[in-house]
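Dropping the structure in here first, questions after.
Every protein chain except one is present and positioned as in the full complex.
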Amino acid sequence: MKVKAKEKNGVVTVKVLIKHPMHTGLQRDKKGEVVPAHFIQFLSASYEGQQVFKGELSGSLSRDPFFRFSFRGEKGKKVELSWVDNLEKGESKAVDIK
Amino acid sequence: MNRRQLIKRLALGAAALTLMPLKALAAWNQKAFHSEFVDPAVEGLFGSKDAKPSVEIELKAPTIAENGALVPITVRTDLPNVTRIAIAVHENPRPLAAAFELSPLSVADVATRVRMAKTTDVTAYVESDGQLYSVTQQVKVTIGGCGG
Partner (left out) sequence: MKPVIALAAALLATAVQASPEQDISEFQAYYEKRFPAFSLNEYVDGAYILPVYADGRAQWEEVEEFPPYEANVEAGETLWNQSFANGKMYADCFTAPLEKIRASHPYFDEATQQVVTLEYALNNCRKENGEKPLKWKKGPIADLSAFLAWQSRGQKIDVKIESEGARKAYEEGKQFFYAKRGQLNMSCADCHVYNAGNKARSEVLSPALGHVSHWPVYRAKWSELGTLHRRYGGCNKNIRATPQKAQSEAYRNLEFFHTAMSNGLEFNGPGYRK
């Protein structure tokens, strides 16, 4: 997961990019077999112990999904992101707000 | 970390806002996301399919998408107290693409990239002060001629 968090005029803009196939479970591969569903279901962000953003997601999002969201916050503090997919794999990362 | 730990973490983050049963928070809204049509999907998500068209929502989407696999979408609004924003791609096999939950600290401005099976309407839904609003735009999806 790549995260960029920048503050300007009291607003923190967070950009997230996650390498993930986002398979819907509706596609077939070259052999004609169904590619099993494998996509990120939840992405959440917290700042100073509060959830500032939560995404409930689906395979209708592009592969290697991107998200951008904003909230009122301060430079120097941290924003923590977590995601989990339908196969219960996930990742967490905390970044400094620049 | 495993799902249980992660869900617990998400729940702790949300605990400051509401007291939702852990199970409800953990369950992905399959009913809404697997719905084949927009209305039941929206109803499954918001509890109602009646959204008021609003000119106060800015839906930024290309008129003609370069490639249906990656269509950049931004939803912005100055409507007050936005709690949720959702994006639906009408003629996708499963129209509901994403549902975003905001907080009192949030600025109502979200962006993502969607997959579009074909030319169809894209609707952005905004839940503000308990009311549901929407704006719709058609996005054309062409099939490029020079693949490989």
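Should a chain be cited, it is by its letter among A and B, assigned in written order, with residues numbered from 1 in that chain.
We adopt the following convention: contacts are C-beta pairs under 8 Å (C-beta built on N, C-alpha and C of every residue); 3 or more make two chains touch, one makes a residue touch a chain.
For clarity, every value in this text was computed on a predicted model and none was experimentally measured.
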Subunit B residues touching the omitted chain (full complex): 62-67, 69-70, 72, 113, 142-148
Residue ranges of subunit A at the interface with the undisplayed chain: 2, 4, 15, 17-19, 62-64, 66, 68
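We adopt the following convention: only the chains that are shown with their structure count from here on.
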Computed distance of Cα centres, subunit B from subunit A, in Å: 14
Subunit A residues touching subunit B - in the complex, by the definition given at the top: 11, 22, 24, 26, 41-42, 44, 46-47, 49-63, 65-73, 82, 84, 86, 88, 90, 92
Subunit B residues touching subunit A - in the complex, by the definition given at the top: 1-3, 6-7, 9-10, 13-14, 16-17, 28-29, 33, 69-71, 74, 89, 92-103, 105-107, 109-115
